[in-house]
Structure formats: structure tokens, C-alpha cells
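A single protein chain has been omitted; all remaining protein chains appear in their positions.
On to subunit A.
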Amino acid sequence: MTIIEEVSVPSPRDGDGGPLLEVRDLHVEFHTREGVVRAVNGVNYSVSAGETLAVLGESGSGKSVTAQAIMGILDMPPAKIPQGEIRFRGQDMLQMSGEERRKIRGRRIAMIFQDALSSLNPVLSVGYQLGEMFRVHHGMSKKDAKAKAIELMDRVKIPAAAARVNDYPHQFSGGMRQRIMIAMALALEPELIIADEPTTALDVTVQAQVMDLLAELQREYNMGLILITHDLGVVADVADKIAVMYAGRIVETAPVHELYKRPAHPYTRGLLDSIPRLDQKGQELYAIKGLPPNLLRIPTGCAFNPRCPKAQDICRTDVPALLPVTEQDGGELPGRASACHFWKETLHG
């Protein structure tokens, strides 16, 4: 793909060995009339080049807000980042000027949104919108930009790209629109892509096509991918490692195989147990009792304690830190951590 080589950013692709992106103790809060909504309460995660990190959580768990903070697209105010670091290639983006961040956004970190129809401008042709990336970032002429747009559409396997480049978003199906979003994110060959529920609005057969395409392109360009989702099936299919979020915190991190086999947090275990399984036909499904917490009034101690089958007194008073977990004999479990006072019982019990 010549196009990509020409525009490639002069930065070490898989250079220094350190993580591509590192989020450290990030806090985000929203000041509203009813009070302070603490959407993100100390999130830590990192992703390297070529790696896929899945951030798993329900609505309101803070997974999307974290992503928006990384992209720098939070409306501030009402949002506020009182604390934390977001290091991209070692540099804290929260300390950068608006100008510096703009150079990273889109060019080095790109985002794919859930709803392609509302993310595309309905009154501009998709070719114009794709070409805009090249006109704005590289000052290309309209004609060249359009040629690039056609190449990109080809790249994401939109049939008859040259004929469809002047079509408008409403003329494409949902799956094709999501491909255009992927093309737009890929346009400047970013080092990191954040995909926020990229296939939630799509049908299963189309979802499979789009996820395959995304994984293929990621391998080809050796990009880091942060996949935000609530779908345990999609995660199992593509992720390398997983961070499970609940009430603005990460409650568990683990390599994908380990997490499904042996969860170390009762919330993760509950999510996995509530998937209908064949041998449970005709029985009651396991259900996590209660409701996701109100972020205006997060329970004291562990936020999951009112819904947790294992909760003890300590869970109602002390916030459990996200700490590494080990085998029963003390053997290391690399990449694994849990924020539960009783992770031993959950993991080994």
C-alpha cells in the first residue's frame, strides 16, 4: 500500500519496547446540578504496539469516558480531570498544549465510534469526508485527496469504491458505513486505534466481517487497539488482554485465556456465569443481583459490595486496590491483577 507509506508519521513504529499508551491513576468527574458524578476513579492500563486490549464493562462503568479522555474530546467543563496521567510514547498528553494534542489526535491516535450514521456528516459525500483527512493534515489538493479516499475505500473492501466515492452516508448500509469509519481512522496510519463498541449496532453476520477486517488491518500495520465493548463473545474472539471496569474502576485485568478460565473478581465471575450455557437449559440463569450503581452515590468500600455474594464487613469500608494475584503456591501470574479483598477465594476457591 503505497498510500500509507507516503503519509506515514516519522515515529518509531515498534521502537523503544515500552508501552505505546499508558494510563495512570486517571480520574474524571462531571460537575452537574445534582452533584459530582465520578465517572472514572483511578484507572490504570497500558497497550503496546500490535496488542489488543479489551475494556469490558456495562453502561456507566466509565469505559467510554476513559477513551474520550485519551482522545482529548471530553467537554471540559462539565468534565474535569483532577488527577492522572495519559502517557503516549512516554509523554504525558494531559500536560501538552492544545496545539500539540491536535497533532496527535487523528494522526497518531484515531477513534472509531459506535454509531457510524451519526458520526458521519449526512450532507457531505463520503469521499469528501475521507479526503478531508488528507487535505487538513497534509494539505493535499482536492483531486489527490479524492484519489486517496478511493484507495482507502478499496482497502476496507468496499465494492466498486471508485463508483461510490461521491455517494452520501445514507446510501450505504450499516456495515459499509462502519467500514468507512474504519477507513477514516486508518487514513493517517495511526499507531493506536480506540474502537468504542464498533460492532454493537451491526448484525452478527456483518459484525463478523467488520471485526475480521479490523483485526487484519491491525496486524498489517502493527497498531495498538483498545476495544471498548460489553460483549464477552467479541472480546474472546479478538482480545489479547482484558481490563474489566465497574463503577469507574478497573476491577480485574488478565490475559484473555486466563480471564475466561479463572476469573479473580466476583463481578467478572458473575458476568461469565450469566451467559446462558447449554447444560443450563431449563434452569434458572445465574443473575448478578441488584442494579449497576448510581455514579452520584457510589457505595463506600468496594463499589460492587451491595451486589456481591462474597461481601464481608471489610468490603463495605475499605476500597480494595488493584493488586497482582498469584497461584496458590505463590507462583506469579503475569499480567493478572484483581481489586477484591477476597481474590484468593474467587480465584482458587
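Assorted remarks:
As a working rule, a residue touches a chain if its C-beta (ideal position, glycine included) is under 8 Å from a C-beta of that chain, and two chains touch if they have at least 3 such contacts; residues count from 1.
Just so we're on the same page, contacts and distances are computed from a predicted model.
Protein name for the hidden chain, per its UniProt entry and selected from "Dipeptide ABC transporter ATP-binding protein", "Outer membrane lipoprotein-sorting protein", "M56 family metallopeptidase" or "Spore coat protein CotJB": "Dipeptide ABC transporter ATP-binding protein". Which of A:R277, A:R316 or A:H348 touches the hidden chain is settled by the complete complex: it is A:R277.
Of the listed residues A:V36, A:L117, A:A162 or A:V206, the one in contact with the hidden chain in the full complex is A:V206. From the options A:V123, A:A163 or A:A287, the residue with contact to the unseen chain in the full assembly is A:A287. Considering the complete assembly, subunit A touches the hidden chain via residues 58-59, 159, 173-176, 203-209, 211-212, 230-237, 239, 256-257, 260, 270-272, 274-289, 291-292, 307, 309.
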